[in-house]
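Note that this complex is displayed minus one protein chain, with the remaining chains in position.
Presenting chain A:
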Amino acid sequence: MGKVAIVKFPGTNCDWDVLHAVKTVSKLQSEVVWYKEFQPNGWDAIIIPGGFSYGDWLRAGAIAAKTTAAEKIAESVEKGTPVLGICNGFQILTEGGVLPGALAPNACGRFVCRWVKLRVHKPKGPWLALVNDGAELHMPVAHAEGRYVISEEGFKELVSTSSIIKYVSGWNPNGSAYDVAGVTNPEGTALGLMPHPERAAEDELTPRGFRAGGRVIFESIAHSLKKGW
């Protein structure tokens, strides 16, 4: 019950970490699917993992967003299939217009890799089903292009329609507007986030002073699919 596709593009490198988290935490059936072989039917949820699809050439996520696989994933979102984009997956979803905004190079000009603290605002949808409003989640980020950019009007709309995951004040690693680390679509079915929940899904991976904040996302999707999302 519940099959999760993990779609791998050339340059994706977090696919096996996500597979491990889905198998051990969500306890769902899951497979890594090469983008050329991806068919949307038969999957109850889809994850686009992190990495450097197409070497981040042109812009992170820009080339992958124009593949047939990404277009099929966008159609799956339209049909209500839960879709999670992590890091480069989030970049692919914004580049493909599935989620609003854009991810520009970090304000500090460098690749940033560290644990951060996040707060979830108005959680909705299958990926945040077990998260309380205002919950604090801890996860690591690892990216060069994670500075979220959105117009003022766009952000107002986001606040009124969608869930937003924000860096806790003082933990914004990249200069993101409004401290945005992740957003959902208005239905909550598509979630994109720059931090890596799969690297924060087990206590063994969590450094002192932090908690395994990614775990609840993998528990939520299992809970939602079992309930028949």
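By definition in this document, contacts are C-beta pairs under 8 Å (C-beta built on N, C-alpha and C of every residue); 3 or more make two chains touch, one makes a residue touch a chain; residues count from 1.
Please note the rule applied: contacts and distances are computed from a predicted model.
Missing from the rendering is one chain, named in UniProt as "Phosphoribosylformylglycinamidine synthase subunit PurS" (options: "Phosphoribosylformylglycinamidine synthase subunit PurS", "Lipoyl-binding domain-containing protein", "Acetoin catabolism protein AcoB" or "Gas vesicle protein G"). Across A:V32, A:A62 or A:L205, the single residue that touches the chain missing here is A:A62.
Although one chain is not shown, part of chain A still touches it, namely residues 58-59, 62, 65-66, 95, 101-102, 104-109, 147, 149-151, 175.
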